[in-house]
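Only one protein chain is missing; all other protein chains are in place.
By written order: A, B and C. Residues from 1 in each chain.
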Amino acid sequence: MEHDNIYLTNLRDEKQNMWTGLANYFRKRSMWMLYYCTGCGAIELPPTMTSRYDMERLGMGPMATPRQADLLLITGYLSVKTLKRVIWSYEQMQEPKYVVGFGSCPINGGIYWDAYPVINHLEAFMPVDMSIAGCMPRPQAIIDAFEKLMDEIQQGKAVGYKRYRKHYDWYKRNQDLVLNRQSAVLTPYVDPFASMPTAAELMAQESEDSHV
Amino acid sequence: MYDHIFKRAQSLHGDKITCEKKHPQQLEIKTDRHYVMNLLSWLKTESYVHLAFISCIDWIEENQFELVYHVYSYEEKNHILVKTRLDRDRPWMHSIIDVWGHAQPYEQEIHEMFGVYFPGNPDLSGLFLHNWKDLPPMRKDFNPKDYSLALYSLKGMGHEALDMDFIQEITELEVE
Amino acid sequence: MSPLFLLLLVVMPVGFGLVSLALPKRLSWFLFFFVNILVLGVVFKLKSSTGLTWDLKFNLFSTGAVSLKLAVTHLGWFFLAISSVATILFSMFSLDFNDRKHATFAAPFWMILIGATNGIFLSQSWIAFFFAWELMSWTSLLIIGHGKTPSFKAGIYYYALSFFGTMAMMAGIWLLYHRTGSWDIATTTLRIAADFTTHRSFAMTVTALFAVGFLAKSALFPFHMWPQMAHAEAPDDFSAYLSGIMIKYGIYGLALFVIPVFAMTPKGTMKIISGVPWPMYALAWISAITSVIGTVMAIFTNDMKRLMAWSTVANVGYIGVALSTNSSLGYAAALFHTANHMIFKGSIFAALAAVKFRTGEREMHKLGGLAYVMPITFMTFLLGIIAAAGIPPLSGFNSKWMIFQALFEKKMVFVATVIFFSSTGAFLYLFRALHTVFLGQLSPRFRHVKEAPMLMSFSMIILMILMLIPGIFPGTVTGFFNNILASFGFAPIKTTLNSMTGSTASINGTVIAAVFGLAVLIVFIMFLLGARQHKVAMMDNYTCGEDPEDWKVGPERYHYGYDFYQPIKPLFAWMPLGAVEKLYETLRRSIERFGNLVSSISADGSRLGWTFVIGILIIIVTGVMK
Partner (left out) sequence: MNAHALTALKLTGIAFGAMSLGLLFMGLGRIVSARIQRRIGPPFYQSFIDVIKCFTKTSITHNFVMDLGIIMALGGLIATAFFVPFANFSVLGSSSVVIVLYLMSIGYLGMAMGVSASGNPNATIGISRALALMLGYKIPFVMVIMAMILTYNSSDLLTYALAQNHGFGSWHIFKYPLGFIAVEIAFQAMVGEKPYDHMIAPAEIASGPMVELSGKYLGIGFLLHAVQLYVETGLIVNLFLGGAQTWYIMMVKMFAVYFTTMCINAVMARYRIEQGIRHLWIWAGSFALLQLVYTRIWG
C-alpha cells in the first residue's frame, strides 16, 4: 500500500504574515479531534467533553474519521500493534494536523517502560505537539493543555506536521525499526515445530528417543 | 460439594490421575498429557460442559510447562483444574478442539506466548504480537526490560542526516 | 411529393432486410446503418406533407373492400421522427458493437422491424396497422431469442403476452369493421365515439379489446412481466431499441385510438370521476400501479439490464397516467415523456451495452468503478439517470413537470401521490445502478478496460446533447404538439422555446439551467479558492486504521454493491408483487396440460402436424363456402 498522502515536497518556511495569522486564528478556534482510544486515557475524555468541563466552548469536538480531524489524541499507552494503526491514521489526516500525547506513557513509557509490547517514546515515531504529564491527567490538565496548544498554533509554533514532512526519512526509519524489523532484538527464536508435525509423528519420535 | 465427582474420578481413572481438593468447589486433577483428552471427554459427559480457559505456566527450574484446563459444571457448581506437565525443550500437547471447538484461540494464544505446539489445531498463526522474531515473550527466560530498552530507547535510533536543532530537541527527551 | 415515399418507408427496410439475410453478418450491419440514414432522410422530407396518402384497395374472399392505407398524420410523423432519430443513433452504436467478437445475426430482422415500425406509425387503415403489428411481433421475437436458450425462453414469454394482446386487438378490429364497414382509423374513431351514446356496451367492448392489445404491448399492468425478461435477454444493443421505441407502440395505439375516442365521446354519456370518464380513471390507476410495481421491483433487482427494464415499466406507467387525464396538457405530457424516455432510456441502455461490451458482466455487484476508465460512458449514464429521475435542467424534468401539471389540473391528487412515490423511488434504483456499476472501487480485473469504441462514444455524445436540449429549450419538442393536439380536437397548450405553462405554474427551462450554471460557477470559484487538494489511491480509505491488505480485502470485496437496499426490504414484504407471475404460471400449466391432451390424441409429432394442417384447411374451406 503506497501512502500517497505523504508528499515529500520541499518544506517552504512559511513566515508569519497577516494571512497565516488569520488562518491560525481559525485553526486554533476549531480543533476537531480524533481521539484514538489507544489506552486507558479515553475515560478522561467524556467528562472533558460533557457538561462538567464542556470542551465545545473552545470549538473542539470529536470527529469520526481522520480525514476530518485536526488533532490526534494519543490517550495513554501505545502498543506496537496500535502504533501501526495510529501512524496509518495520522498519515490520513490532512494538514495542518496536531498530535497530543496523554499521560506519561507516550512521553517515556510510564509504568510500561519495561514492557515488551508498549513503545516508550512517541516522539520517535510521529511529531508530538503537546504532551500532558500525569497518570492519567485530570480534565483540568487536559483543558489547560489544549489552551496552551491553541496559543502555540496562534504563534505558529505547533508545526509538528512540517517536522514530519521534513524528517520523514528519520520517522519512517524508526517506524520500520519497530514495525518491520527483519531480525530478533535479543535472541532469535527457532520454532522446533516449524515443520508442523502431526501428533502421531511426534509420539513416534518420542518413543524412538526413549528407546535410545 | 465435589465429593461425587471426586469419587467417580478416583474409581474410574484412579491409576492415571492424582486428585487434590484445593478449595471448596475447586478440584485439582493432575494427569499425564496423553491422558488429558480422555479425562476431558469424560468430564464433559459428567456435566462439566464449560471449558473456561486454558492457561500455561512456565516452571523454568523444573524445565517444564504446565497446562491448566479450567472446566466448570453448572449443575454441580464445581470448578475442576486439569493439570498436566510438558517437557520444556520440546513442548507439545494434543489439541482438544475436537472436544471443545472454542479451545482453538486459547491454544493459538498459548502457542504464540509460550511456543507450545498443538498438533491438530488448524490455525496457529500469530494472534497478538506484531512481527515477533524473539523468544515467545511469556517464557521466563525472556527479559522484557532488556527487550524494551534495546528496541524502544531513543539511543537505538540514529540521528544522521538531520539538522542540529532537531537532534537537540529529540535528545532532550532521552530519559536515562 | 409522391405518395410512393410512404410505401418506400415500409418496403425499403423490409426489402433490404430480406436481401441482407444472404449477406455476411458484418456487412448486414453496415447496410442497417445505411437503411436508417435513408429512412431518416425520407422522414424529414415528409415533414411538411401532412395528409399525404397512399391507398390500395382490393377484394379478398369477397368480404368487401380491403384497404391498405398509409398516410402522414401529425401524430404519426412525430413518432416517426423521434423513432428514426433514436434509431439512427442506436444503429451507429450497433456498428461498433457488432464487431467480430460480438456480432449477432439480428441486423436483417432489425431492418424488417424498422419497416414494420414505420408501417405502424403510417397506417391509416386497421388492416395495414394489423399487418405491420404482426410483422413487428414476429421479427422482434426472432431478435430477442437470438440463439441462446434463456433469450429464447424470454422471447417466447414476450411473444405469448404479445400474442394475447394481438388477438384481442384483432377481435376488436373485426367487431369494428362489422359495425362500421370501414377499415379507416379516423372514421372508425369518430363512429365508435358516437356509439357510446347508442350502443354503449358494444363501444365499451371494442375499446376495451383495443386497450388490452395496447396495454399488453406497452407492458402496463397486468402485462408488466415481459420487459424484465425480454429487455434483459435481448442483444445488448437491441435492448435500447426495445426499451426506447418498441415499448411505445402501445402508447402510440392508445394515443391514436383509445384516448381520442374518450375525448370525442359526447359529454354526459359516462360517469365522470375526477374530471375524466371512469375508464380513463381506471387507466390512471392501472398505470399508477404499473409504475409502483416497476419501481419497487427495480429497487431490489441486481441485474443491471433487468433493473432498467423495470424502470422502463415504471416510466410507461407515468406516460399512461398522463394519457389518462384526457386533457390537452396530459396528452402533450405523454408525448413529451415518450420522446424523452426514448432518448434517456436509450442512452442508459447504450451505456450499459458499452459496459457489457467491455467487461462482459451483467450482474451489477461484480462491476464497479468504471467511471474512472470509461468517462464518456459514465457521463452518458449520469445524464441518463438525471433525466430519468426528472431532475432539472435535463429533459426528464420538463415532461414529468407537465405530467404533474396535468394531474393537478384534473385534481387527481391521489394518483399524483402514487406517481410521486415512484418518482422518488426512481432515485433509489437509479443511484444504485450508478454507484454499483460506475462508482466505488474499481476491480483489478477491469483496471485496463478501455473507453467504448469511437462510433459508440460518438453516438452516446449525441444522445447526451439530445437529453440536454429539450431540458433547456423545451420548445424544441413541445412546439410539435399543438398540431397533434388540434388534429384530435384538444385545445392547444401554451409553450414557447424556453418555457411551458401548466395548470398551476409556468417554468422556464433556460432560466433554471442558467441559475444552476451560476450556482455551480459560484461553488467552483469557492472550490478553487480553498487550499489545494491532492489525489490519493482508491484503496487509501478510512478503514478504522486497518490496512485492508492485512485482511486480504481487495477492491472487489471493498465495493458495497450486493443487496444494496437490504435494510428496507421488510417494508415491501406485504406487497403481492409476485401474484401476477403466479397467475401466469397457473395459466401456463393449464395450457401445457391441454397441449398434452392434444398430443395424446395423435400418437406422435408428425401426425400432429398433419392434424394442424387439416384443421386450418377446414377452417379456410368453410370460410370460403360461406
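The rule is short, and it goes like this: a residue touches a chain if its C-beta (ideal position, glycine included) is under 8 Å from a C-beta of that chain, and two chains touch if they have at least 3 such contacts.
What you are looking at is a predicted structure, and each value in this text was computed from that prediction instead of being measured.
Taking every chain of the complex into account, the chain not shown here touches A, C. Checked against the hidden chain, the listed residues C:F30, C:F44, C:W285 or C:F431 yield one contact partner: C:F431.
Checked against the full complex, the candidates C:V515, C:L587 or C:I618 give a single residue touching the omitted chain, namely C:V515. Here one chain is not drawn; of C:G384, C:G440 or C:P474, the residue touching it is C:G440. Residue A:S51 is the one among A:N17, A:S51 or A:S210 that touches the chain missing from this view. Contact residues of chain C toward the unshown chain are 369, 371-372, 375, 378, 382, 386, 389-392, 397, 400-401, 404, 408, 411, 413-414, 416-417, 420-421, 424-425, 427-428, 431-432, 434-435, 439-441, 503-508, 511-512, 515-516, 518-524, 526-527, 529-542, 544, 555, 558-560, 564-565, 567-568, 570-571. Residues touching the missing chain, restricted to chain A, are 5, 23, 26-27, 29-30, 32, 50-51, 54, 56-59, 62-65, 67-68, 70, 94-96 (touch as defined at the top).
Rule of thumb we're sticking to: only the chains that are shown with their structure count from here on.
Between chain A and chain C the centroid-to-centroid distance comes to 59 Å (mean Cα coordinates, whole Å). If each chain is reduced to the centroid of its CA atoms, chain B and chain C end up 70 Å from each other. Note: centroid distance chain A to chain B, computed from Cα atoms, is 31 Å.
Looking at chain A, residues 84 sit in touch with two or more other chains. Against chain B, the residues of chain A that register as touching in their complex are 80-81, 84, 107-109, 113-121, 123-124, 163, 167, 169-170, 173-174, 177-189, 191-193, 196-199, 201-203. Across the complex, chain C meets chain A through its residues 534-537, 539-540, 542, 544-547, 549.
The touching residues of chain A, counted against chain C in their complex, run 1-5, 7, 36, 65-67, 84-86, 88-89, 92.
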